[in-house]
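Below: the structure, in structure tokens.
Left out: one protein chain. Kept in place: all the others.
Moving on to chain A:
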Amino acid sequence: MSDVVEKTLSALPSLLSLDSQAGAGKLSPSSKLGNLIKGITELTSKHEEERLIKKELESIKEQVASPNTTMRQMKEIMVRAIYCEMLGYQASFSYIHAIKLAQQGSVLEKRVGYLAVSLFLNETDEFLLLLVNTVLKDLQSTNLIEVCMALTVVSQMFPKDMIPAILPVVEEKLTHPKEIIRRKAVLALYKFYLIAPNQVQHIHSKFRKALCDKDPGVMTASLHIYLQLIKENPESYKDLTGSMVTILRQVVGGKLPLDFNYHSVPAPWLQIQLLRILAYLGKEDQGTSEMMYDVLEESLRRAEMNHNITYAILFECVKTIYTVHPKSQLLEKAAECIGNFVLSPKINLKYLGLKALTYVVQQDANLALPHQMTIIECLDHSDVIIKRETLELLFRITNAQNVTVIVEKMLEFLRLTYNVWFIQTMNSVFSLGGDVMQPDIPNNFLRLLAEGVDNVEDRQLRLFAVDSYVSLLQGETAKLPQRFLQVISWVLGEYSYLREEESDPGSVMRLLARLLDQRHTSTETRSWVLGAMTKLCSSPVYSGSLNTVLRQKAQELMILSQDTKLRARVLPAEDSSLSFLDGYVSEALAAGAAPYKSPHQRQEDLVQEKALSLEPYGLSLPVSLSSCSITDRRSPTLLSMSSGLSGNSTELSHQEGSTTLKLEGVKRVWGKDGYLAQQQSAGETPTPLVELPSPLLSPQSPPSQTQKPSSGLEPDQEKRQLASSLFVGLGSHNSVCLVRFPSTVWLFIKHCQSANQSNVVKALFKPLPLLLPVPLTVSTGDYGKMWLSFSHDLKQNLQLVTTEHQEPLTATLDALKGKLHLHVVDIIGSEGIVACRLLQGPGQGQPCLLHCRVHADSLAVWLRSPVPELPDSLLYHCQKALTET
């Protein structure tokens, strides 16, 4: 068809003068409406428009009130009033006149009157009561056009209580000789049925007559009623199945008059309506379903033309096939059909394909497998609607194995779309979900905050998080779950500097201190809080502050926090966090005991003591140990301040053998680039001997998680990697097990409105770093030494590989050796130690050690490396390798 010719408003004045222009013949520029419209287009400001319309409305008001205004003039006035209302200006004084026009006007005037009424009022308006008699009169008119108008307005709006007054007359119309009247009467009754079902109950037999009407239009109209009836009570209408199937077969076979064709497709609206009815009739009813298999198959087959309308029918057909009692042969064809949707280059069809998949994977998760790559592409689509639908689909295939990846995607989506809302929502998730949440969730959340380039948006998000946490901490904290407090501490420690001078810099510190003192704060949380405080006092805001006193204090605190001996000497009593040790410290030190170490460091040492022994571990590690691994080693970015600290403490613990603390051995690990220089100029601290490769707290340095994948990796490969982590567990042996958390996130996603779509949507996911390990041949002794010196670690349980003739441990390690080229250093009893080195990527040449222990049915793996991201990515590959085995 010829698309609408574009004529912008700017062309309006010239068009108005050209009568020969297409369509212009119907314009009425000389009329009052024409003048009004023309006047509006010539205006330049909203203010002018307001003034003009006000004037117009006043003149309308005057005219309608005048007794000399004829109905013919009234009709014209009413059109102008409608126009003003459409522009958003109230013309309520004209409503009563619209009713009057419908009551008193000639047919054409009546038509405008009814139109104005239907636009101005709705069915709850009391004005409508004034119209009941007019409607009744028009329904009984001998003028068919008046009858049609009355039926139209009745189906648009009619006061519910007044239905009995006109019902007999409308009912009568079901037998009217003209099909257009019968059709409109059926639709009016359908409307009555929707708003007041009881009132039309007695005429159900007449509906059957309408269904059998010789005019297909009337029959089609009656299906609206039947769809509703069957939906509410399918059992009572099973006898109609045969008729519905017959009708559909005739329609599909092209037996209807050509008038009903739409783009050469026979009565598509009718087909869709019938397919919907069949879905209700066949649902959970094998016998009824069997009656319709043939016609469904025929519908699928016939709808082959490549036009939107056939896809609409196909979509409905697939829906019906998956709703009725299943027949495998049909399901196969339907699945194939969904495939065509998903693979279509047309975005609308792709969307529907995803939507269809979302439903069918609930019956068979494997149906998603052939479309993995398309799904991955859609996950990265520039249209947020497609992306959302893809997440919906992923949500349906969530299982224990891919939950982490999928939740991560959902959170990313949330973060990108709704910043402030996201933080607020996560606050309530943490507050409510509290400690029963999987540890994944806070970890992923923090990762999200920490990841990403350091642009304005990310800063805003972080700042908003900081602000909201500060106000939370100012309130009652006793009820907040420990996990949430940990999240809060971490975020405050990392990002409080974003608050700048906006408020008293010490306030965050005080809030954290209060938290530390509170009785209900758990040991684990305390270690998080301490970590945050350590980060805070070393933050450039304080240590690099222009306020010299503040700077000096921060510097002092930092030095003192690292040099316990000095602190014990300088601040024997004032150091509040150590006050409980005061009595013992000096004695103990005099007796040659080790100097005080912060809880942080002590936990660190605890880990190392355990590691040192190289004995089999006890079945469960001390709580503090696990908490330590969360605070320090697994801090979400793997790059937090505290992980730097743990590096220090390792060194400290080495040096402590000599019991004398060498100040110069302490690494300077935090601060912006400028920080060290300032420190030197302050002249208070010795020059650091070792520098860490990157400034850790510096907001300018992006976390290395965001590093580009190495050049050897093709985009395709990344996608495949992602696919394998998303679709893991969808194989034949696995049933879908729904994990609790995604549903929470998903509900939130569902509830968020799409008002924010103008947000530019960035590329969503970042690939995991590529890993190319090579065996690292070391002796058991060397392994032990290296193990101690590495500061980044990670623990996780992996699944064991079971074979017939091998121990599970040996089999698993062999599998890892074969797939990932790891070197198995030694196997002692139920434990094994493995080593590898990274060939390329961010931590090129760096080793990674694995300590594996069989624990119940799984393999407890502890990874250590000097490179923060290495354990994480190696673990990912181990998981993958073992899953594939």
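In this text, a residue touches a chain if its C-beta (ideal position, glycine included) is under 8 Å from a C-beta of that chain, and two chains touch if they have at least 3 such contacts; residues count from 1.
We adopt the following convention: contacts and distances are computed from a predicted model.
K.L.:
Identify the UniProt protein name of the omitted chain, choosing among "AP complex subunit sigma", "Phospholipid/glycerol acyltransferase domain-containing protein", "Auxin-responsive protein" or "Ribosomal protein eL8/eL30/eS12/Gadd45 domain-containing protein".
P.N.:
Spelling it out: the chain absent from the display is recorded in UniProt as "AP complex subunit sigma".
K.L.:
Among A:A65, A:I96, A:L129 or A:L194, single out the residue that touches the unshown chain.
P.N.:
Of the candidates A:A65, A:I96, A:L129 or A:L194, A:L194 is in touch with the missing chain.
K.L.:
Which candidate, A:T70, A:Q104 or A:N122, sits in contact with the chain we can't see?
P.N.:
Residue touching the chain left out of view: A:N122.
K.L.:
Among A:A267, A:M437 or A:L512, exactly one should touch the missing chain; which is it?
P.N.:
Only one listed residue reaches the unshown chain, and that is A:A267.
K.L.:
Give the residue, chosen from A:T134, A:T241, A:T323 or A:T812, that touches the chain omitted from the document.
P.N.:
Once the missing chain is taken into account, the touching residue is A:T323.
K.L.:
Give me the chain A residues in contact with the hidden chain, please.
P.N.:
These residues of chain A touch the chain that is not shown: 1-9, 12, 15, 22-24, 26-29, 33-34, 37, 79, 82-83, 86-88, 90, 106-108, 111-112, 115, 118-119, 122-124, 143-145, 148, 151-152, 155-157, 178, 180-181, 183-184, 187-188, 190-191, 194, 217, 220-221, 224, 227-228, 231, 259-260, 262, 267-270, 272, 276, 279-280, 308-309, 311-312, 315-316, 319, 322-323, 347-348, 350-352, 359, 362-363, 365, 382-383, 385-386, 388, 735-740, 743, 753-755, 757-758.
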